[in-house]
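Of the protein chains in this complex, one is absent; all others appear in place.
Right after this comes chain A.
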Amino acid sequence: MDLSESLHDFILVFLGSGLILGSLGVVFFTNTIFSAFSLGLVLVCVSLFYILSNSHFVAASQLLIYVGAINVLIIFAVMFMNGSEYDQNFRVWTVGDGITLMVCTSIFISQINTILDTSWHGIIWTTRPNQILEQDLISTSQQIGIHLSTDFFLPFELISIILLVALIGAIFVARQ
């Protein structure tokens, strides 16, 4: 979006802090229902982040599908299954947790090194000049619709079949 620079930075810091605290809450809350609501906070922050990076259609579908369907389904599963169990589910710090923390921290540090070492500005300035034309003619939602009905038509149909089969299978597994 075309905001001013300081407002843009402020919104980015706000969303980033919400995302980091929410994801830490998903992993480290002892009660599972708290971590399910914290997952909802993370998903809303990711959706606002998509709006900030000009992808309104993906933001709307993220808000509808993730927050409206997946998070509600997860909260339902937590409430359905977590009646008497979460009090004995306290966390003890074992050796495996320490090893996993070390491995994940090393993955994170190596990813940050790779991101900061790559010269993204050169790639941006080589691909920028052919992006200007036909920018304002059609909106991004129309562009996504055109691509879904021409180039990506077969994956679109296949994803609908996958979704149908998965939902029927979920009903069949959960029904008995």
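The rule is short, and it goes like this: a residue touches a chain if its C-beta (ideal position, glycine included) is under 8 Å from a C-beta of that chain, and two chains touch if they have at least 3 such contacts; residues count from 1.
Simple rule for what comes next: contacts and distances are computed from a predicted model.
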Undisplayed chain, where the name is taken from the UniProt record, one of "NAD(P)H-quinone oxidoreductase subunit 4L, chloroplastic", "Ras-related protein Rab-15", "Ubiquitin-like protease family profile domain-containing protein" or "ATP synthase subunit a": "NAD(P)H-quinone oxidoreductase subunit 4L, chloroplastic"
Absent chain, residues of chain A that touch it: 8, 12, 16, 19-20, 23-24, 26-27, 32, 35-36, 39, 42-43, 46, 49-50, 52-55, 57-58, 61-62, 65-66, 69-70, 73-74, 76-78, 80-82, 85, 89, 91, 96-97, 100-101, 104-105, 107-108, 111-112, 115-116, 120, 123-124, 127, 130-131, 134-135, 140, 143-144, 147-148, 152, 155, 159, 162-163, 166-167, 169-171, 173-174, 176
